[in-house]
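Coming up: chain A.
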Amino acid sequence: MDYQFDFHFLTGKADMLLEGLWVTLQLTLYANAMGVVLGFVLCLMAMSKFRMLRWPCQLFIEFFRCTPVLLQIVWFFYCIPILFQVYIDPITMGVLALGLNLTAFNAEAYRAGIQSVPKAHFDACVALGLKSWQQTLYVVLPQSLRTAMPVLLTNGISLMQQSALVAIVAVSDLMYMGKSIAVDAYRPLETYSLIALIYFLMALPISHLVNVFERRQDAAMQR
Partner candidate 1 sequence: MEIDFSIIWPYMPVLMQGLWVTVAITLGCAIAGSLLGFVVSLGRMVNNVLVSGALKLYVEFFRGTPLLIQLFWIFFCFPVVLGISIPPYVSVIISLTLYMGAITSETFRGSLKSIEQEQHDACTALGLKHSTKVIYIIFPQALLRAIPPLLSNIVSLFKESALISSVGIADLMFIGQNISNSTAHPVEFLTTVAIIYFVVAFPLTRLVGYVESRMLTRYAI
Partner candidate 2 sequence: MNTAEVVVNMPPANAMEAGQFIQLDNVFKAYNNELVVMDGMNLDMRADDRLVIIGPSGSGKSSLLRVLMGLEGIQGGDINFHGQPYIKSENNDSKVVSDELHSRVGMVFQHYTLFPHLTVMGNLILAPMKVHGKDKQSCIAKGRELLARLGLEDKVDYYPSQLSGGQKQRVAIARALMLEPELMLFDEVTSALDPEMVTEVQNVMMQLAEQKMAMIIVTHDMHFAREIATRVVFCAGGKIVEQGTPDEVFGNPKEARTREFLDKVLHLN
């Protein structure tokens, strides 16, 4: 290999990269906020007694889980403006697409969490005369959150990685900036390596947190 590495030119692009990084962080944070909250609501609706509520919600979940995220993003960017005759700024649109995708995956995580709550606890709630919303808020939510937490975090990290896909529809996130720099400077090797490293380092603390959670849960199980 006789390639001459040159990382030096990247220092001049720092502000572009930071700008992109900020967009990526916004996408990740907002979509996660949406996914964590709406995911739980969707999960409850998908487990509802009423078929007319349950079925559409289940379809929503399965559809988002069984199609490519890239397609979902492209669909939102091209079809929403046509279908609803609205203009939405790209970052909001990105948050919407990524957030709804995460909502579907998180709903599944919550469902697994709720199903891990022992049947006896539901009986106990009835015996204690707790109202249905009290049962959900004080008994089901805390326990299922505990089981679901590692999965929610993992989903959150993969969402950050998936957020790179908005670059394909020209949202100026970290990936998009990297792509433009790589093309402008004819230096894909250095640029993409740096971008990959940034994504990797951002995910690192959170995946570490997941490990800690899982280990603690294993320990709790043994008790």
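Just so it is clear, contacts are C-beta pairs under 8 Å (C-beta built on N, C-alpha and C of every residue); 3 or more make two chains touch, one makes a residue touch a chain; residues count from 1.
Here is how the candidates were picked: all candidates are chains of the complex that A comes from, given by their letters.
Predicted model only: the values in this text are computed from it and were never measured.
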{"item": "Pick from 1 or 2, the complex member that touches chain A", "value": "1"}
{"item": "Touching residues on chain A, where the partner in the complex is candidate 1", "value": "1-3, 62-63, 65-72, 74-75, 78-79, 82-83, 157, 161-165, 167-168, 175, 178-179, 182, 188-189, 192-193, 195-196, 199-200, 203-204, 207"}
